[in-house]
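Left out: one protein chain. Kept in place: all the others.
Chain lettering (A, B and C) follows the sequence in which the chains are written, and residue indices restart at 1 in each chain.
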Amino acid sequence: MDKLEQIKAQLQKFADDRDWDQFHSPKNLSMALSVEASELVECFQWLTEEQSQNLSPEQLSAVKDEMADVQIYLLRLATKLNVNMVEAVNQKIKKNALKYPIDKVKGSAKKYTEYEQPGLKKGEE
Amino acid sequence: MDKLEQIKAQLQKFADDRDWDQFHSPKNLSMALSVEASELVECFQWLTEEQSQNLSPEQLSAVKDEMADVQIYLLRLATKLNVNMVEAVNQKIKKNALKYPIDKVKGSAKKYTEYEQPGLKKGEE
Amino acid sequence: MDKLEQIKAQLQKFADDRDWDQFHSPKNLSMALSVEASELVECFQWLTEEQSQNLSPEQLSAVKDEMADVQIYLLRLATKLNVNMVEAVNQKIKKNALKYPIDKVKGSAKKYTEYEQPGLKKGEE
Partner (left out) sequence: MDKLEQIKAQLQKFADDRDWDQFHSPKNLSMALSVEASELVECFQWLTEEQSQNLSPEQLSAVKDEMADVQIYLLRLATKLNVNMVEAVNQKIKKNALKYPIDKVKGSAKKYTEYEQPGLKKGEE
């Protein structure tokens, strides 16, 4: 069995053992996932970009834990919605390749950030 | 090679092809990840919990795309910080098992939600 | 002087007294604001909608603190970007009135949630 599928089974048992499954609606899991994503952001909020590339062992350990929490809730949600994450990612990478053609977006920060501007990204071109 | 490692290599190539690596500091990637997590929340914000368990094919497809985006930025960050996600998750599950012992947290919503109250969760017991 | 402007002045002094102004770039403040918004979400993530309408005094007190933190970072950002929040909100309400005309969106949850679907909301109609 795939490693991610193994983890999904483990997490299901973890929730079952604690009677937590009842709280794990997709709506609630999306909230919990975004809370964990913000705890990850919190690790970086007052660091410079350069500092974020040179974390101390303690900082890296805290960051790893938050990354794991995001992954855990993502896999819980995947279980609930019957989603195979590897397949979903592969499909999305194909979509992104069409959305961001190399010759259109390659290059300067300016081009990149403009391409990502709210107005543009939301399909309001 | 592990499937997640394969995807990480694919995403690195995707970024390299577009000269985007320069924007992918851990700080920035944590921001992008949390933005995608919120796009996932957006799919569920006006749905009831029950509706969130019964998505239409269109809704599920939108949700899957957002889940994939979260996974993609998480793997980008894992590449940048040299983190193995499967190992990080396994370690975190062990920590969580100690933090939430079955006999202490099993049972009613009340106990569970109290256990998760800000004051308690932050280790202020 | 307007109450919000008074608070902005107080917060500026608070940051100056602690030499924190150097960390308060708009980028960093947006991160801190979103982290506080997630701490607010955390208060509600395992509650039902009904429970969220009937908070205990302790829960309400925790929620109030998180709401205050969101307001504080929003006002810090407003100071840094020279934005008058009352004006900005009044302008946005006018925009929203055009975007969501009563006769088009009034009524059932179904209409409302469809109107808020990612594809539609992003202006891709």
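Everything below uses one rule, namely that a contact is a pair of C-beta atoms (placed from the backbone, for glycine too) under 8 Å apart; a residue touches a chain by one contact, two chains touch by 3 or more.
Predicted model only: the values in this text are computed from it and were never measured.
Asker: Among the chains you can see, which ones touch the chain that has been omitted?
Answerer: In the entire complex, chains touched by the missing one are A, B, C.
Asker: Which residue numbers on subunit B touch the omitted chain?
Answerer: 23, 28, 31-32, 34-35, 37-39, 41-42, 44-46, 122-124
Asker: Which residue numbers on subunit A touch the omitted chain?
Answerer: 31, 34, 38-39, 41-43, 45-49, 51, 58-59, 62, 66, 109, 112-113, 116-119, 121
Asker: On subunit C, where is the contact patch with the chain that was removed from view?
Answerer: Per the touch rule, subunit C residues meeting the hidden chain are 2-4, 7, 10-11, 14, 17-20, 22-23, 25-28, 30-31, 33-34, 37-38, 40-41, 43-44, 47-50, 52-53, 55, 60, 63-65, 67-72, 74-75, 77-78, 80-81, 83, 85-86, 88-93, 95-97, 100, 102, 105-107, 109, 112.
To be clear about the criterion, only the chains that are shown with their structure count from here on.
Asker: List the interface residue numbers of subunit A and of subunit B, divide the shared ones by all numbers used, and answer same when the ratio is over half, different when under half.
Answerer: Same-residue interface.
Asker: How far is the middle of subunit A from the middle of subunit B, if each middle is the mean of its Cα atoms, in Å?
Answerer: Inter-chain centre distance comes to 4 Å.
Asker: For subunit A, which residues are shared contacts with two or more other chains?
Answerer: 23, 28, 31, 34, 37-38, 41, 44
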